[in-house]
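One protein chain omitted, others in place.
A and B are the chain letters, set down in written order, and residue numbers restart from 1 in every chain.
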Amino acid sequence: MTPALAINDLAIDFRSRRGHVRAVDGAALTAACGEVLGVVGESGCGKSTLGMAIGRLLAPGALRVTGDILVDGRSVFALDDDALRTLRAEELGFVFQDPIGTLDPTRRIGLQVKAALPGRGTDREVEAVLFEVGLSDAGRVARSYPHELSGGMAQRVSIGMALARRPKIVIADEPTAALDASIKSQILDLLTGRCRATGAVLILLSHDLHAIRKYSDRVAVMYGGRLVETGPSSIIFTRPAHPYTAMLLRASIADVPIGGRAEPIPGAPPVLEGRCERCSFAPRCEWTEQRCTAVRPEARFIAGREVVCHRAESVIAGVRAS
Amino acid sequence: MTAGIRIPFHGDPLAQAGTIALVVLVGFSIVGLTTNIFGSPTTLGGPALSVPGPGHALGTDQLGRSLMPRVVAGIHVTILLSAFAVMIAATIGSLLGLLSGYFKGLMDEIVPRLADLMFSFPAILLAIMISAILKPGTPSAIAAIVIVTLPVMIRVVRAATLTVAEQDFVIQARIAGAGLGRILALHLLPNVASVIIVQAAYSISFGMIIESGISFLGLGVQPPEASLGSLLHDGRVYLSVAPWLVFVPGIVLAITILSVNLVGDGLRRTIDPLIE
Partner (left out) sequence: MTADRLISLEKVTKRYASGPPWARRAVTALNAIDLAIGNGETLALVGESGSGKTTVGRLCLGLLEPSAGRVLLEGRPFSAWRGKLRGRLATVLQHPRWSLNPRLRIGTSVAEPLVVGGSTGRREVSAKVTEMLASVGLPAEMERRYPHELSGGQCQRVAIARALITAPRLIVFDEAVSALDVSVQAQVLNLIKDLQQQVGFSALFITHDLAAARYVASEIAVLHRGTLVESGPASRLYQASSHPYTRGLQEAGGLLDRAAQNPAPFEVADLGVGL
């Protein structure tokens, strides 16, 4: 069966006066209908670029160098302008980090929701959308302006609007980063719940390890523009096969037992200027050996997940490198 | 590096053109000031109202003065006068804008409103009024440009200061106990400087228009000094018999104003992307 989303060897550069920066360096990913795929990575790893690329929503200086993105088997980059517009409206939904910034500050919520509905939405349909996202006082919310809502309420509206046309794929880029702790889980419950109910694929982009772990069926760990480990979330976090995943977990302060010490990853993330012909994590990696600094690792299937690493066997065996 | 001269505003052809034009104009005027290659602007005695030709490259005026050196001298008066006036306005305006934006409170109620009041007068009218109050002459041209430029400077600097003053590093400086002078000089001004520079470029260009306007009316620069605007005033009467007396200063004036404007645009484009 065709996967709902397939990304093949995608590479994206950003051109500026100072030269090229490679944001995505050969990313490969698939997502099946109805699943929640979490993409976890720190700032600069390229996950936002990847998410935006699905809808070809990249900044003017961005250039797709190689690879492709297939939505339901159809190439996104081969579409003409009309087909692209249809794709974005009908098949994709986006939820961004700052809901109040994403909504139009000069228009009432009701009008904005109407614009997200197919055809000329009716008030009844607007209310239905707002009910679905847990805003029971739909009439009052519809009459409000974005700045009159709390962050959580505004994000609910964004989710409602993103799902209004029952898209096949929803891409959520740090949807709870700007929200209070107690609201985060409510919003993620809502987002994942609604996506499952409508059968949409949810691509959840976040740096929050625990949210990803809790809500995703499958997880893809992103580093240096590549998806370095992809597989079921139940095994990736308990028995990581990629050094970055393992070292990231060791650096997570929330996982440290009382009296313990978190271990930060030495060094800094890479800024790539082109295809990286070796392992981009090698300079910071505990398991590095000669091969890692000379040969670009390719994806392999090990212990139930895909890993891009020469040393995956050692990592998964639980041997801590000296 | 490369053997050639590097022109600023790489990738911005309009701004580069403006820069080159300005450099050429200023170059001419410096050469004219320091040497007498073009002739002397004040020597009488040549044939009156003669057509541009071998002896006098741009012709002569009604008193037999060669037009070329007069135009060359005029360039430097026009630019310098405006630049000087804008410098004064920028200094006063920046100070008021900084204080207004940093302290807010009462000062921020009064200063911007006064600025708006001044701003609401059409600039040329204001300039004429000022020349009517002070005697016509270079000082009143300068005063006119200062008064026209001041409100814009205040507004622009105040807006930029409001943003900068909220940044954490200013709060840090206050917590560390930095005094007002230090905060203004070290923290606010350097971060607002780029805005001041861009505005100054535009204001110089506008100032030249103002000065040319009132000099054309006879209220600005007076003989024996000559700005491009006053040359227009002098030549106007002879338009039908010696049109070069009007066209040449007019075209040079237009090019000068345009090139300063293009440089201002280029500066703004260079600075804007950095303001994220």
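Simple rule for what comes next: a contact is a pair of C-beta atoms (placed from the backbone, for glycine too) under 8 Å apart; a residue touches a chain by one contact, two chains touch by 3 or more.
Here the structure is a predicted model, which is why all the values come from computation and not from measurement.
Here the chain not displayed is in touch, across the complete complex, with A, B.
Within the complete assembly, A:A246 is the residue of A:A246, A:C276, A:C292 or A:C309 that touches the hidden chain.
Considering the whole complex, the residue from A:R17, A:R120 or A:R261 that touches the absent chain is A:R261. Taking the whole complex into account, chain B touches the unshown chain at residues 167-169, 171-173, 175-179, 182, 186-187, 190-191.
Chain A residues in contact with the hidden partner, per the touch definition given at the top, are 42-43, 180-182, 184-185, 207, 209-211, 213-214, 237-240, 246-258, 261-265, 268, 318-320, 322.
In this section, only the chains that are shown with their structure count from here on.
Taking each chain's centre as the average of its CA atoms, chain A and chain B sit 52 Å apart.
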